[in-house]
Structure formats: C-alpha cells, structure tokens
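Below: one structure in structure tokens.
Removed: one protein chain of the complex. Kept in place: all other protein chains.
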Amino acid sequence: MSEYIIKNGHVFDPVQGIKGDKKDIAIKDGKIVDKVGSGAKVIDASGKTVMAGAVEIHAHIAGPKVNLGRIYRPEDKLFSCTPTKGMERMGGGASIPTTFKTGYEYAKMGYTTAMEAAMPPMFSRHVHEEIRDTPIIDEGAFPVFGNNWFVLEYLKNHEIENTAAYIAWMLRVTKGYAVKVVNPGGTEAWAWGLNCLSVNDPVPYFDITPAEIVKGLIEANEYLGLPHSMHIHPNNLGNPGCYQTTLDTLALAKGMKANNKFGRETVMHLTHSQFHSYKGTNWGDFESGAKEITDYVNQNKNITIDTGNVTLDETTTMTADGPFEHHLTGLNNLKWANCDVELETAAGVVPYIYSPNISVCAIQWAIGMEIPLMMKDPMRCYITTDHPNAGPFTRYPRVIKWLMSKKARDTQINAFKHKDKVLSQTSIGSIDKELSLYELAQMTRAGPARTLGLANMCGGLKPGMDADVAVYNFNPDKPVANPDDIETAFSRCAYTFKSGVEVVRNGEIVNNGHKRTLWVNVKVNDNPQVMRDINEKFIKYYSMTQNNYEALGHHFVPNPYALEVDATHV
Amino acid sequence: MAKEITVNLISGRTIQQGVAIEGGKEKPLYRTACGIIEMDNEDLKKLGAWKSTNVRVTSDHGSVIVKAIEATQGPHPGVAFIPMGPWANSVVDPNTYSTGMPTFKGTPVKIEVAINEPILLGIELVQKQCGVKVG
Partner (left out) sequence: MTKTVTDVICPFCGTLCDDLEVVVSDDGKQLLEVYNACVIGTEKFLHSQAKDRVTRPRLRQADGTWKEISYDEAADYTAQMLAKAKKPLMYGWSSTNCEAQSVGNEIAEISRACCDNTAAVCHGTTLIAVQDIGLPTCTLGEVKNRADRVIFWGCNPAHAHPRHMSRYSIFPRGFFTGKGQMSRKLIVIDPRVTDTAKMADVHLQIEQGKDYELLNALRVALKGEWLPDVVAGIPKEKIREAADMMKSGRFGIIFFGMGVTQSIGKNHNIDEAIAVTKDLNEYTKFSIMPMRGHYNVTGSGEVFAWQFGFPYSVDLTRGFARYNPGDTSSIDLLNRGEVDAMFTIGSDPGAHFPISAVKHIANVPSVCIDPHLTPTSGVSKLHVPVAFNGVETGGNCYRMDNVPIDCRKVVEPPAGMLTDEQFLVMVRDRLKKLKGAA
C-alpha cells in the first residue's frame, strides 16, 4: 500500500490534544504512523487545516424508509442529478441522495465513517444492500429495539439477561452495531393508532412503560458491554413542551455507569436533541428549552447528545416514530407514508419545508444553534442534522459556518421574517460564542468516535489509528474575511484519505476505496429460553421463517469489520 | 346468421394462466388457459353461440380468435374476460393517457362467432402479428 506524508498542515486532533500546530501526518499500510520512508508521496498541506476523517453518529442514509423517500419523492431529484463522471456513478437527490451520491458527498466533505441510525431488523438485508452500494465510507447500522415484542415481554419482568441475549442474537443476525430506541412503546402503540407521549404512558396490551423499556435497555447494553451506548429518540418528539419528557428520559440514566472495553464513558446518547428541547404549550408560545436540556446534560456526565440542526431547507422527514409522522402530515398536509413492521417497529415519511419565513422553523434553527454553543464539553455533543430530518447532511459546512461565526448567525437571524420572535423565544441573540476548529474536531471526530466505541480506530490522528484524514482549504492563521469562506472550505476537501487510500483530491473522487460494514459480534452464554422464544415467535407470528431472517452472505456484507465483544464472563 | 355483440373486455390473471406460463408458453396448455374469452351466459345467448365456440374478438386496436367459454367467476353480464396474455393483448387499448400504463381493462370489443377459424398458439400468434419470419 502507498505511503503518504501530509506536510506542514495545521493539525487539529483532540485525541492527542493538538490545537492547530504545524505537524506532519504520516500514512502507511492504511494506518497513521510515526514516520514513513523517503519514497512516501508528499501532500503539501501548508496553509491548510488537517483533521481526522469525520464521524457521522446519526443519519438516515440506507434502508427501507430512506428508499421509500427516494421512491415517493421524484421531485427531490429536480436539479440535483449528477452525471456519470470518471470514477463516479451517476447520482441524484437533494435530501435523500442515491447511495453512490451519499458516499461521494460524505467523502468530499471529509467524512469517512457514518452510522445509519435506524435499521428495522426485519429489513436488515435491505439496509446492507444499500450500505454495500454506498462507496468509500465505513458504515454501521443500529437495529431498533424500543418497540420490539421480545424486549417488551422480557423487560416487563425486568429480565435483563434475556434481553441481553436477545440483543446479542439480533446484532448477529442483522449485522447491527448498537441498541437504538425510537419513541419507546409509542411505536407499538401506533400499531393501534395510539402513542405514548410520556415516559409513564403504558404500552397497550404489553403493560410496560417507556421508562421501564429505556432503563432496561441501558442495563442490558452495559451488561453486554457494547461499544456504543443505548441511543435514544425519546417519546413526545417535536411537540411544544416536550423538553419535560426529554428531561424525564434523561433522568432514567441517573446512577448508571458505563461498562465496556472500548473507552466509552457514557450510557445514554440523546439524539437530535433540538427536536426534544421545546418549551411552550402550543405553536404560538413555542420557545426554546435548550438551556434546560444542556444544563442537565452538562451536569450529568454519563450522557451524550447530538444536535439535529435545522438547515432551513426543503427536506424529507423519516423516523421509526410512526405516530409522529402521522401527526406531522396533519400539520403540513404533505404526503404521508407509513410502514408498520411486525413484532418490531414502524416508520413514517413526510416531506417538510423548513421555511425561514415561518417562526417555528426559525426558532427550531435557533435551538439547534443554542445547544452546541451551550454545551460545556464538546466531547459530549456532536453535530448532526439528523439527516434528512432537520436538513440534508450535505449542509454540514453551512452549519459549521453558523457555529463558527456569530456574524453568519446574525446575517441569518436578520433574514428571518419573524426575527423578533426568534430573539424573544430563544437566547440565540445573546450568545457570542464561536466554535473553534479544535472544538469542531471534538464535535465531529474525537467525540462521536469515542461514544461509538471506535476511539482506538478513528476520530483521531494518533499513530496506530486508521488513516482517515481530511485536509481542508482553510488557513486558521488568517482571519476569516467572509463567513461563507468557511462553508466553501468545509464543503470540498483538498484531500480525503480513507484507511490510507487517497479517495478525494481537489474535491473530486479519485478512488472508490474499500468500504467496510461495521458490526458488533457479541458472545453470550447459551440461553435456551431466548432461543426457544425466538423460534416460537417465528413459527407463530412472523410472516417469514427464522432460517431466512439473517443477513448472510457476500452480497449483503461483502467487507465486514466486526467489533468483538465477549459477554460470557457475566 | 352472423350475430355480433359488443361487450366491455377486461383481462387479468387466472390460476390456470399462472400454471400455463410456468409450464411453457410454447405448449398448447397455454392456449387452453389463455386463448379463451369468459362470457356471461346472457351474453352467450345474445351472441347465439354455444359454449366452447371459437369467436373473433375485435376492437379498435386489433382482432384475435379465441374460444368463448362460460364465465367461471360470474355472473358478469356485459363484461367479458380474457386471461392476461397475447390473446388479450391483441385487442386491448394500448393508450396510456400519459401514465405509462395501457388500458388493459375496459376495452369495448365486438364479438362474433368464427367457428371455423383456428386459435393460434401463444408464440405463434405474436410472431404472426409481428411478421417474424420463423424457420
């Protein structure tokens, strides 16, 4: 494999505490190394910013609901098609790009690892086919557990060991990465057209509360010692006043400690926190709850969050929170797709236009800004757009511009039709903080990598780690003349390396890389009861046989990378 | 006496059609399954045709010989049914009205007795209409 040396760049690496010093980064055999031979190819990074490849902790980029979005929104392709070009297959789509375009766009922005945030287990084979067709970036997928009948039945009796054995089985057969929870209990209730809007609403028939589900899944997660913490989209998303439900959910992690060998210190990841930080009682008195949420998270160090930044675009919302999408179509009257999945979950899809002329959308934008700027520990707060829910991931450079420049934020605030309302309902006007490049590297690299349990592999530039490197045309020594220059610089990398392969040069794809599928292989003690339960449910209630359920074979996971976990000792 | 009647033609699957297409479209069984028109008893009487008579079905879009049989899933007076296949497709309305979908169901057709006309095999029927030279 080729050797490279990236010379004279301004390096930002929270893993080693490097804050913009000029440093050479050496690459050999796919890894960062101390030094390389004189034959190494020299990359001149003088006057440029060098970071590890960025890590996406939560995006909907592969699988049935993403593809449903593509199928039912031909309009999303209008003016967003890209022709076949050199290495690149043709692509299309703005908020729900095709798989090829998804891989290219991430790589061009310097992202080298991404997590598909919600995999319906029964559709894992579909998710993996799309992951296979997403070039360059390493990807993992989170199967959803929060409305799964096995989990509901085991946790009703607080059977942690059985829940854990079931999770281990599920991660193996779906080639899954982590325990994802979406509207715990609420989505099962949705199968009858109902919902659970608080952590204490009982789930119809199953007679368990969301609180019991969440606590039980954290316990099972730590019982197994998985790389990632339990990853949650709480109940009551997107409603005025929902911040209280969010605080109730966060409180469920109280006193819980991480147990794993991957260097993860937290037990709960609250995703797209923007959507869960709303105060007020209706859309008229709607206001920001960012302070309440960030205050709590700042004080409770076993929790991480990501932002879910609204980017003020037309986009496509999609979530396993089925009842929410039904609620949303009632609000905006745009086309509603829904799919309930037997024994497991559901999903909904509704297009959405975040208009800067609508006060609620502008306030959502402001809350998304407040959260990362109010978080004291950037290692526990990660930038996402909950792609494509709050906006497409291709807007990360713009989100970065807003976070790094108060001037850019003010320009945006002044452009809002209901500027006064934004300023009165949020505190965005009084926040002067501008994100540093080091904090940016924490929020997009080192932080998410650590929370995903990948701290030894990616998110940093320490020798021994995977050679995922992004070089940006951004000179930190020079004052930023125009905030838009930030957006331009982070849109297209000068160079991106993935596992030591130069995949992007001058913003163009030059190699399709060797994409891997990340999954977690957990060994547990034999559990005949759980195996019997699985067998019985397939015979009686599933519409397919157990022997056809596993995502097995080269055409689903051509290049797997398994993180091994041994949970047999407990 | 050459009577003719006008009916509304629809096409669709039957289980015999399914078996026949998997059994081989070159075989006579395919013709037995799909080279037919299912007609309501009332309409057969109007036409003055016995069951299992060969008839000519003609629309604005083409013409085909099939065997008239009594409706198996009737009564449906005024509606006739040819199982999906080349016989039906010789007469259906190909207009998609800009939807991409031909109007496979709801083509007005004229039916007349054609007792001495042969019903072609499936592949043969298509080849003949397309003018394909076969050796």
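For reference, chains read A and B in written order, and residue numbers begin at 1 within each chain.
As a convention for this text, a contact is a pair of C-beta atoms (placed from the backbone, for glycine too) under 8 Å apart; a residue touches a chain by one contact, two chains touch by 3 or more.
Model, not experiment: these values are computed from the prediction.
Visitor: Can you tell me which of A:90, A:331 or A:353 touches the chain that was removed from the display?
Guide: A:90
Visitor: Pick from A:3, A:265 or A:342: which residue touches the chain that isn't shown?
Guide: Only one of A:3, A:265 or A:342 touches the chain omitted from view, namely A:342.
Visitor: Among A:3, A:44 or A:133, which one touches the chain that has been omitted from the display?
Guide: Reading the full complex, the residue touching the unseen chain is A:133.
Visitor: So which bits of chain A touch the chain we can't see?
Guide: Contact residues on chain A toward the absent chain are 62, 64, 66-68, 70-74, 76-77, 81-84, 86-87, 89-93, 98-100, 122-123, 125-126, 129-130, 133, 191-193, 205, 326, 329, 335-343, 346, 349-350, 540-545, 547-548, 552-553, 555-556.
Visitor: Identify the residues of chain B touching the omitted chain, counting contacts across the whole complex.
Guide: 8, 10, 12-15, 17-19, 21-26, 61-62, 71, 73-76, 79, 81, 84-86, 89-90, 92-94, 96-106, 122-123, 125-127, 129-135
Definition applied: only the chains that are shown with their structure count from here on.
Visitor: For chain A versus chain B, what separation do you get between their C-alpha means, in angstrom?
Guide: Here chain A and chain B have centroids separated by 56 Å.
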